[in-house]
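Omission of a single protein chain aside, the complex is shown with its protein chains in their original locations.
For subunit A:
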């Protein structure tokens, strides 16, 4: 995956470039809004990481101009402005995701991978399959190894989001945002409790667990 980081703080940018490289990706860096816009317009990037407050051209303006020019490269906005209304503004400007600073790299990586994957999938699938686990989005049925599993509506949506991003790490905040539509930190480990309940229904009695905890990051579903 090729990532463009538009960020004026050189130290933060070089840290990101290095970290993405370690994670097996290629990352380029632009130090201001104008360079960033030029590189994003020409280069073959899978994902953009855009800081909001940039010299020469504001991050939101960069994204808005890219979108106006017909480029739909997924963009994640990184910003110190992390309030709900800031996020709404960022997403309205054409950003695909919003991560307030300070962030953890695992959170950023998880979001970036989900963003890039979303782009490559074509028509939305109606049935997700991971190993012998099957989730039918239309009939709302879940089965594993042929046996049906009864899930609560919220558990279904939780599993649906995990399976949609199968193989990718999904963080607790991402689950809270996409499954519950909450953009705040609920202090305690409520998400863990929900996932462990789901896990009890999906993995209990099977030799091979499908829902995995990634320490310090989140969860992933993989065979």
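Couple of notes before you dig in:
Everything below uses one rule, namely that a residue touches a chain if its C-beta (ideal position, glycine included) is under 8 Å from a C-beta of that chain, and two chains touch if they have at least 3 such contacts; residues count from 1.
Convention: contacts and distances are computed from a predicted model.
Think of the chain that is not pictured: of "histidine kinase", "Dihydroorotase", "Transport permease protein" or "Metal-sulfur cluster biosynthetic enzyme", UniProt labels it "histidine kinase". The missing chain, though absent from the display, is touched by one residue of A:38, A:69, A:127 or A:193; that residue is A:193. In the complete assembly, the contact with the undisplayed chain comes from A:183, out of A:2, A:56 or A:183. The chain not displayed touches subunit A at residues 82-85, 88, 102, 104, 154, 180, 182-190, 193-194, 197, 216.
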